[in-house]
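Dropping a structure here in structure tokens format, bear with me for questions.
Here the complex is missing one protein chain, while the rest keep their positions.
Naming follows writing order (A and B), and every chain is counted from residue 1.
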Amino acid sequence: MFDGIQFNSLGEFLAMGGYAFNVWSVYALFAIFLVANLALPLRKRRRILREQQRRLAAGAGQEEAGAADRAGWELSQEPGWEK
Amino acid sequence: MMKPHRRNRLGIILFITVGLSVAIGLTLFALSQNINMFYSPTAVANGEVEAGTMFRIGGMVKDGSVNQRQDSLAVRFVTTDYVHDVPVDYEGILPDLFREGQGIVAEGRLDAAGVFQASRVLAKHDENYMSPEVRAAMQQAGASPENHSFRESPED
Partner (left out) sequence: MAGRWQWFHRLGSPKWFYEKTTRWLPWLWGAMALFLTVGLLWALLFLPEDYQQGHTSRILVVHVAVAGTSLSFFPLMAVAGTVTLVWRMKLADMVAKNAAPLGAWFSFLTLATGSIWGSVSWGTWWEWTDSRLVSMLFQFFLLLGVISLRAAIENAETAARACALLSIVGCINVVVIKYSVDWWNTLHQPSSPISMEVGSPNGPEFWVATVVMIVAVYLFLAVSLILATRNEILQRESRAQWVRELALEAG
């Protein structure tokens, strides 16, 4: 049905018919875009869980002290938002 | 059933969106001639462009019209929308996709003789993609794919 692979050698593949810079820079940008937008949220998740564990380990007694600086995040505590 | 206050909020959102859409739509419609990137040869022939002004013209490079000077980068070709033709003079490097039978957009001025003196020539790819083999087979059969890249002045 299709002609199959369009290149006869690795050199030909890398050269992209003289458009190596354009083709490969687009695929490099695409790779950065994909990896960044998957790896960054995963890294952030690990950081959030670590912080949460630290807070819990610090004990229930200190709970109130840390609450004030976190309040900004907690829309659920504000009036007007549905639970 | 939706609560009445929610229905009201939804109504306000709809009202704002519809109002703004109409306003922006009317603005774009009023500006539409200015938003066009180029004039067609027919629009030029109809005198839509003021003499001596800098503008862009878009059309196909007429088959067999490209005349490249041997001793310099100067080139003359004819651009056409198959209704009217405009000759173009240009000196410089042409883009990779510049070919007879393909679209171009040129920037420059019309001189007294009716020749477009271009300071810049861009190639326009149309919406048809095919392999060189398919293209060759089509040309052999004398067929050419439909393309909507250059319509006659859309506003007329």
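Keep this in mind: a residue touches a chain if its C-beta (ideal position, glycine included) is under 8 Å from a C-beta of that chain, and two chains touch if they have at least 3 such contacts.
It should be emphasised that the depicted structure is a prediction, and the values quoted were computed from it without experimental measurement.
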Those residues of chain A which, in the complete complex, touch the missing chain: 1-7, 13, 16-19, 22-23, 25-27, 29-30, 33-34, 36-38, 41-42, 44-45, 48-49, 52-53, 55-56, 67, 70, 72-76, 78, 80-82
Absent-chain interface as seen on chain B, which is shown: 1, 3, 6, 9-10, 13, 16-17, 20-21, 24, 28, 32, 35-40, 56, 58, 94-99, 102, 105, 121-132, 134-138, 145, 148-149, 154
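Throughout what follows, only the chains that are shown with their structure count from here on.
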Centroid spacing, where centroids are CA-atom means, of chain A and chain B in whole angstrom: 40
